[in-house]
Each structure stands twice: as structure tokens, then as C-alpha cells.
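All protein chains of the complex are present and in place, except for one that has been dropped.
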Amino acid sequence: MSSAFGRAGAVAALGATILACAGCTHAPCGLSVWAIGSEADALERMVPGFEASHPGVSVCVQELAWSSAQVRLLSAVAAGDPPDVAQVGDTDLAMLVTLHALRPQRHIADDFFPGALQVTRFNGVSYGVPWYVDTRLLFYRPDILRRAGFDRPARTWSGWLKQMRAVKRILGPGQYALLAPTNEYEFLEVLALQEPAPMLRDGDRYGNFASASFRRALSFYKSLYEQHLAPRIDDRQLVNLWWEMARGDFVFYVSGPWNIGEFRRFLPPRDEDLWMTAPMPGPNGPGVSIIGGSDFVVLRASRRALLAREFIRYMLADRQQVRLYELTGDLPARRGVWRLPPLANDVKLRAFRSQLERVRPFEAIPEWDEIMDGMRRMAARVAAGDASVRGATAGFDRTVDDWLAKRRELLARSATPTATPPRGGSRAAEER
Amino acid sequence: MMRKRPSGALFVLPALVLLAVFVFIPLIGVFGLSLTDFDVYSVANPANLHVIGAANYWHLLRDRQAWQALETTLVVVVVGVPATLLLSLISALMIESIAERWRGLFRTALFVPVVCSTVAIAISWRYLLNTRFGLVNHLLGLLGLRAVDWLGSPHLAILAITIVVVWKGFGYGMIIVSAARKEIPDELYDAARIEGAGVPHRLLRITVPMLAPTLGLLALLDVSGYWQLFAEPYVLTQGGPLGSTTSLLLLMYERGFRWWRWGAASAIAMALTAVMWLFAWVQRHTRAGWRGD
Partner (left out) sequence: MSLQNRTLRAGTYLGLAVLAGATLFPLLWVTSIALMRAPEAAAGTPSLWPHHPTLVNVINIISRQHLGRYFFNSLVVAIATMALSMLVAGSAGYGLARVEFRGRRMVSWLVMLGVLIPNQALVLPLFEMFRTVHLVNHYAALVLPAAANPVGIVLVQAYMRAIPADILDAARIDGASEWRIYRSIVVPLMAPMLAAVGVLIFVVSWNDFMWPMIAMQQESMQTLPVALAAIDREHYQDIGLMAAGATMTMLPMVFVFLASQRYYLRSVIAGSLTD
């Protein structure tokens, strides 16, 4: 038994080695493209069309996970082995630009949503081509709102509050007017963007969360929990969000476009009228929202910049943009595509169409994600009554200042002509 | 008797190389990193890397999140380890006292959670503990008790995680205690019985003292396991609510791999290791009294 045992071990080791190397063969790529999650799947299905129109070119799509895409791309840039083209989330763009890793992009289409284009610009130079866009707005239950006496969601915070209170009165126990999970920061980010003062100041060198603007947004946020309009739960406590909403457990939910597809996947067609979308209310009228999504970038190290540009142009054509929507539910970054079916026919998309015209870009710095995560934690303490709005925001400013120390140091150094300009560099350096 | 043979070292060489490359060198690496401000800017350009001495450690000392993480991790250890030991002991003694043919069945049943993936276990428990639909609250409801917001309340969430950790872990200790119980000579019990000692007496005077060394070792194993708590909060609560379930390792992971602040994350890793050594040192110096040898 024992020698058979030893032999089995050796065979297993050998087999494992062979299997292990099955994953390490690399076919030569005419163009290497890195994409993330379901977009990578979609891209893979659209690549054959591109290859057919470009004989002799083979495109390799590599799939990354959202959680690690930025790290992977950064490591590849540092190691001098990046792809030619990559999909980059809007918030991750700043870091790559800071590192001087991307090629400037010239005009590729006229009809991008201005907000989407704006987040790709650093010192007036664009470093990415918007691929699809994303924003947050209201999903709501039109029938319950009507029962409470309202035709459509309010346009202002005060009107919205009134509606939520009215709705809460006709709901059963354990049901709430709003779902605002305490572990998501986007809702509060939207509220803060709707206020005039930015969340960072002095060229994004210091936190500005103690400003009257942010404190107003945070107070409004806090009041939603205090008045029991929203439950203090995080989204881990949902079992099936769409069923819960269909049952009337929540009437409003601030979320993104992917939920259109999810609602349809989970609810039977007869329940289509149980949910609707509407633009965000604002402090004094229709509110702005955040702009997100992904861009195509071309890496500076790429030796196939022309082909890369061809590829991006192909993927941004009407047909491919519609195809992307059909495959993933991602909203096209070009406004023209919205006039085509199936986008034009979908009533639930109309609110997104108008919200995308009313967006305000976030502060495009590498530390933004961490700052937003910190803001979420700070806001959760305030919502739980563990900290005052004034005290928490002042404390958070100090934390943010700490996080931005290295950025300040780099900015100070870049005053000397030899150093790397931190935000994309001067225009002169980019013109070729 | 053994003779010195040069080939002996060859047997050990592969293990030594693996240990050196994947344990000892990284340990030195963590220490080195903890003295720098290695961050995402440094990945891009090594010129942005500075040696900053103990600054990361000083930062840690006045870092609220770090203290909270230490407290969280300690709670799991201080509450979880005794609970685990007790459950291991009780279940082992029960199994050893029943008819031979039933032992295998119960042993298997109690041990199964040990071999299950922590991630999968955490996902299952998240639904069990769900405030509105979870079975745990449903059962409490049947008993006439109020629903408990297990994962939503800062005080309960860490308790809930401790329950999951203990639930998954006690079967391991049960097997070990059960093996050690078999080693206790029957004569001891027979003698006690003749003297008329009751069940509680035999338990406290014979079983527990005889098992003490085993329990001491188990305590160290459990401490070192619970001290490295990571997957349960990562899946169950993502460290929330209000950071109440962010363990030291979870904090290290977030600093290191979400925000790419490797210097700060390495300082946490070093602190974690140092405390672990402290535990081992304490165990080593207390067990002398427990062990017969």
C-alpha cells in the first residue's frame, strides 16, 4: 500500500505541475486589452467583429476583478509590462494619470455626455475615452407614492422629506420609506455634491468636510435615520432586494442603472409597474448626481497606439454601444446611441438620460476612494448618534489631511521643472 | 543510535529553502516595509519611497481604528477561546461516555464545520442571522423573544462573529480532548468510585486535571487561530457596523490592498506577530505547571 501511496503522490505532483503550466502559455497578441468583470465577458464577444474587419490582428482580452483591477494595472505599469488598452473605472483614472502611464486621447466622437468627458480631463488634456456611464438616482414604488397622495417624486429635499413622511404613515411595521444602506457611500456623496462647496480644498490638498455645505448634506442624511424613514441597516442584511422592494418594504432606493436589469431578472413581467425611476431631488430643485462609469485608456508604453485607437473607435460605434447595453446593461457614454432602440423605448431609462445631463464630477485624485470610504464610516457614526455632525466632520478633516500628506509633498516637489507633474502635466508636454 | 551523515541535511534542504523563502524572508520584509512610507506612489516611482523609521508605529499608537481593531480581536480571543475550550471539553466527555457504536456518528456531526470553507460558513450564517428573515430570529420569535439585530448592532455583531467562530472551531478541540481522555487510566476512576466519589467529583478531581496540559495546548492553538480572524468579518460584516468587527488582519488587508499603504499595513502585521509571540511565551511559561514531563 505504501509504495503505491508514494507513487500516487509523485503522479499527483507531476500532474499538478502539468496542469499548472496549462495556465501559463501565452499566445502572441496583436493587441492586448484588459477589461473588468462582466465588461470583459462582453468585450470578448464583440472582439470577433473587430478581428473580422482587421485581418491579421488578434485581440487578447484579459479579465480582471473590480476589487483588484487598479492594483493590477499599476503593478503592470511599474513592471513595464502593461497592456495596450485597458478599461479603467473613473475613480481609478487619476492615479494612472499621476503616474504618467497614459497617452492623451484626441477627439473620437462629438456626443459624449459632458460630465463623462470632464472626468477624463486633467489640466485640459483628456486621458480616456468614456465607454459607458453610470449615475445614481431614485428607484421608487409609484403605486405606494400615489396611495400617499403624490403623482411623482419631489424635486427638492424638503418635498422629498414630506413624501417620505407621508409614505411612512401608510406603511406597515418593519417597512421604510427609504433604503439607504449605511455601508454605501454613494448616497451621501450625491447629497454632498449637490451642495456648492467641494469636499476638498486648496487644489485638493486638504479636507473640506467641516464646511457648511457638507454639514448640511450630512445633517439631512442623519435626519433620515433619526426620523426612522430609513432603517439603519447595511446592505448585507438584504436577502433579496428586489423582492423586498416589490413587497413594499422600501419605497425609495438610490441606486444605479444595473438595478434595471436586476429588477427584471428577479420580478415577473407583471410586476414591471411596481417600480420606476426618477432623477435625484436636490436641496432647492432638481439635484445633481455623481458620474461614474468606465473609460478606455491607451497605455503610454504601448507600441500599437494606432491600432489601439482603431479598437476604441470600433467599440464606440453605435452598434457596439447598443450591444454592450444588451450584454451588460451598461449605459452608453454617447448620447446619440440613446436615440436608438432598445434604449429609446425603455421608460425606465428616461430618468437616467436626464440625470446624466445633470452630474457633477468628483475630485479626481488617487486618494478619493479611500476618502469616500472614510466618509462612509464617519457618516455611519453620526447616523448612529455616536458623534455630532460638527465634531465628526472636523475630526474627519484631520484624517483626510493626513492621507493627503504625500500628495501635498509631491505637489510641492513638482514645482521644480524636472519632477513629474501630478495632475496630468502641462499641456505643452502632452502635444506631440 | 544515530550516526552523522552528510546526506541528512539533504532531507531537510527542500523544507528549509521553502521556509526561508516563504516565511523567514517575508518576515524580515514585513519588518523592513514597516519602517518605510511605501505606498502607491512608490510603486510607480521608487524615488517616492522614504525610510521613515518608527513613524508608522507612532501613528498606530494614536490611530483610533487600530485600537478599535485590537479591542475587537481581543474580544474574539477572550470570549471565544474559553467558550471553545468549554464546548470542546463537554462534547468530548459526552462522546466518550456514550456507547461505542454511536460515537463515530456524533464525532462526525460535530466535526463537519471544521472542514467547511470559512467563506461559505460565513455566507450561510449571514442568512441565518438576518434580522428580518433569518431563522435564528424566527426561533427567538417562537420563544416569544424580540428579534435581535445580530449583524447591525456594534455590540452584537462581534458577539455574532464570535459565535460563528466558536461554532466552526470547537469540533477540532473535541477530537483532541477526546483522544486525551482515552489516555486517562480507568483505574483512577475505579478507585474513586470505590471511595464513593460522585460524577461531579470524578470530573473535577480526575478528568479536568488530567486533561489540563491538553487544554493548555488547545488554548494556544485557538488563540493563534482566532487572533488571525479575517474571513468571517470580511464576509459577514465587512468590518462594520461602525468598524466594530474590523479585526487587526482585516485592517491590515484594507490598508495594504485597498488603499495601498503598505508601510502602515506592515506595522499592523508586525504588531500582530509580536502579540502572537507574547501569547506563545505566556503559554510556554505557564504550561510547565500543567505538564507531567
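So that you can tell them apart, the chains are marked A and B in the order they are listed, and the count of residues begins at 1 in each.
To be clear about the criterion, a contact is a pair of C-beta atoms (placed from the backbone, for glycine too) under 8 Å apart; a residue touches a chain by one contact, two chains touch by 3 or more.
From a predicted model like this one, the values you see are computed outputs, not experimental measurements.
Peer 1: For the chain left off this view, which of B:27, B:78 or B:191 is in contact with it?
Peer 2: Selected residue, touching the omitted chain: B:27.
Peer 1: Of B:61, B:120, B:191 or B:282, which sits in contact with the chain we cannot see?
Peer 2: Hidden-chain contact among the options goes to B:120.
Peer 1: Which listed residue, B:60, B:157 or B:231, touches the chain dropped from view?
Peer 2: Selected residue, touching the omitted chain: B:231.
Peer 1: When the complex is taken as a whole, what residues of chain B touch the one chain not shown?
Peer 2: Against the missing chain, chain B presents residues 1-12, 14-16, 18-19, 21-27, 29-30, 32-33, 87, 90-91, 94-95, 97-98, 102, 106-113, 115-121, 123-128, 132-135, 138, 167, 171-172, 175-176, 179-180, 199, 214, 217-218, 221, 224, 227-228, 230-231, 234-235, 249, 252-253, 256-257, 262, 265-266, 269-270, 272-273, 276-277, 280.
Peer 1: Which parts of chain A are in contact with the chain that was left out?
Peer 2: On the chain A side, contact with the omitted chain comes from 1-3, 5-6, 9-10, 12-13, 15-17, 19-20, 23-24, 37, 40, 62-65, 67-68, 71-72, 75, 79, 81, 235-236, 238-244, 266.
Basically, only the chains that are shown with their structure count from here on.
Peer 1: Using mean C-alpha positions as chain centres, tell me how far chain A is from chain B in Å, no decimals.
Peer 2: Going by mean C-alpha positions, chain A sits 36 Å from chain B.
Peer 1: Which residues of chain B touch chain A once you look at their complex with the stated criterion?
Peer 2: That would be residues 37, 39-41, 43-45, 48, 126-127, 130-133, 149, 151-152, 154, 236-238, 240-243, 257-260 of chain B.
Peer 1: Touching chain B in the complex: which residues of chain A?
Peer 2: That would be residues 68, 71, 74-75, 77-78, 95, 98-99, 101, 174, 182-183, 232-234, 236-237, 239, 366, 369-370, 373, 377, 380-381, 384, 386, 406, 410, 420 of chain A.
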